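Working notes, structure below.
Apart from one protein chain that is not included, each protein chain of the complex appears where it belongs.
The first chain written gets the first letter, and so on, giving A, B and C; residue counts start at 1 in each chain.
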Amino acid sequence: MSTEEPPPELPSQPRRRGFRTGRLEAFSDGVFAIAVTLLVLDIAVSADAGHHLLRSIADLWPSYLAYVVSFSTIGAAWLAHNAITEYLDRADAAFVRLNLLLLLFVSFLPFPTRLLADYIGEDSPERVAVTFYGISLLLTTTMLLVLWRYAVRARLVRPDLADEEIQLLTERLTPGLGAYVVLIASGLFLPTIAVVGYLGIALYYIIPFRRLSASILPKRRRRDRAGH
Amino acid sequence: MSTEEPPPELPSQPRRRGFRTGRLEAFSDGVFAIAVTLLVLDIAVSADAGHHLLRSIADLWPSYLAYVVSFSTIGAAWLAHNAITEYLDRADAAFVRLNLLLLLFVSFLPFPTRLLADYIGEDSPERVAVTFYGISLLLTTTMLLVLWRYAVRARLVRPDLADEEIQLLTERLTPGLGAYVVLIASGLFLPTIAVVGYLGIALYYIIPFRRLSASILPKRRRRDRAGH
Amino acid sequence: MSTEEPPPELPSQPRRRGFRTGRLEAFSDGVFAIAVTLLVLDIAVSADAGHHLLRSIADLWPSYLAYVVSFSTIGAAWLAHNAITEYLDRADAAFVRLNLLLLLFVSFLPFPTRLLADYIGEDSPERVAVTFYGISLLLTTTMLLVLWRYAVRARLVRPDLADEEIQLLTERLTPGLGAYVVLIASGLFLPTIAVVGYLGIALYYIIPFRRLSASILPKRRRRDRAGH
Partner (left out) sequence: MSTEEPPPELPSQPRRRGFRTGRLEAFSDGVFAIAVTLLVLDIAVSADAGHHLLRSIADLWPSYLAYVVSFSTIGAAWLAHNAITEYLDRADAAFVRLNLLLLLFVSFLPFPTRLLADYIGEDSPERVAVTFYGISLLLTTTMLLVLWRYAVRARLVRPDLADEEIQLLTERLTPGLGAYVVLIASGLFLPTIAVVGYLGIALYYIIPFRRLSASILPKRRRRDRAGH
């Protein structure tokens, strides 16, 4: 082998096309799964809760709320990550690095979640905790969009993918950014509203509008065709 | 590419049939495995246990009991999840979301497990802890049944699956719900009995009646055939 | 094969032959990896260690020793588990349940590891901690042997596997049991010796005698043949 890279005449070298996405997905799934499961470690009653355990459990509602919001957000991020890698033909070096950056934010989320659970309802620190939490969610979602846009720009997506499908996923990922910015700002005045809003964004990502419409549209088209 | 979706004339588009179940299983396996392994973090002797360590270790029996019951329940849920995805031809968007909801309950289980370990034997809080624990197990099992019934109703199961096999899994998943309700109610009066009952349900799910019968039945049938 | 298995007329039912080993391995790998990684959570200097941090770090040698012994033991168990599933043609229901029981012991190991790290060098509690630790290791190794013997007896191993290979793995897994019993007993008098012994057993399992001989033997045979 005198040359450094195989000559382009050789057609079939699938492994050289880029990074194997298998381990990238396995590692990402691991980080998502662990981040989501570590959230429960921060739910705890105080040591002297035995005298009024029912009330202590009920008083933990901020922890449950934080748990549900963070679980939903990480779940939504995992779904979006799934959609991105599902559309991927291959990964390149930069994609793998951007993915690491996304995971850095994802695995950081248990910390702001704990702050949120600890300081909700405590007036002044509540605003700080909610804002800090919102910024962490914003960074995570931004990285998802960056990852997706990079994949599209670097032509890593599958060649058989329709432009409209690419557009649809971009449109699906984008509005969350604006919503987070608005909620972070309003959280300075109405922290609880912001938290509910964060849950709303996560649910918006989770509830499958895109897929629903994707499965409705073909039917309609077929009906149109049948109507001919 | 003028049309949004590929024309239905093209027959072979396996990836469009639905969500890839590979990552769904990998993510679920991760959450199940982590939830089960985090349980041990809540087993600890007190700081001054050194003077009478043997007794301190023995006194932790509620922790061991809670560990075994929760491990068995999550193990049984993993087995049931396995049976469901084994029967699955593909997943759709709603299935993936219901699966996330199931995982939300599964990864929550270490918290009621810790409460159970901490308050067993402490009269009044014991009832609260046992009831809270039972409700958490009930929610997890209910979600498994919801997931399975949805898969059947949305025709996600493999087309070559006999109706009897579908029925068998439904029958296998259902009675646990009633048993949990009865045990939660009786746990208000006899908490320890309820905990033993929870272990019983988990073992009922784990011990492979269905599979046993499945491997016995064919033999009988063959014997019948041989008897002709 | 006229009995016990579906009639040979039906050719293609690979999935019915037994449990998919893929998820069993993924779940097991998850539990092994998490158990091994959680060990580090129990290594910590005291809160006031800042004044003499170098010494505090050095004084943690029991924690490092416990970390290395438990990591090696779980690593050895993972290697043995790997060897077992590598030899497996398929899994059946009972194998999956026995595997769950093995994982119950594996994911329990961080607790006796913590006790060992906390009480080594503290005379009386040290014996308790070392004995408790040894019993936990013994249970884990016993379950590995039970799993393997069950797989052999239930004819789950690959049909092309030579009896000698089966025998070799059995012989490899067995002596550890006796060694653990001896070490547990001697640990009542010489706890530190027992801990070093536990490390020795783990290293014995890890150092690949079997594979070495397997790779040496064929060469020798070829040489013999060449000598003809």
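Here is the rule we go by: a residue touches a chain if its C-beta (ideal position, glycine included) is under 8 Å from a C-beta of that chain, and two chains touch if they have at least 3 such contacts.
None of the values given here were measured: they were computed from a predicted structure.
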item: Residue, one of A:44, A:96, A:179 or A:207, that touches the chain absent here; value: A:96
item: Chain not shown: contacting residue from C:71, C:95, C:132 or C:180; value: C:71
item: Those residues of chain C which, in the complete complex, touch the missing chain; value: 25-26, 29-30, 32-34, 36-41, 43-45, 49-51, 53-54, 57, 67-68, 71, 75, 78-79, 82, 85-86, 160, 162-165, 206-208, 211-212, 214-215, 217-218, 221-222
item: Where the unshown chain meets chain A, residue by residue; value: 1, 4-5, 8, 15, 19-20, 23, 26-27, 30-31, 34-35, 38, 41, 92-94, 96-97, 100, 103-104, 107-111, 114-115, 118-119, 122, 124-125, 128-129, 132
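FYI, only the chains that are shown with their structure count from here on.
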item: Chain at maximum distance from chain C, centres defined as averaged CA atoms; value: A
item: Distance from chain B to chain A - Cα centre to Cα centre, in angstrom; value: 26
item: Centroid distance [mean C-alpha coordinates] between chain C and chain A, Å; value: 37
item: For chain A, residues that touch 2 or more chains besides their own; value: none
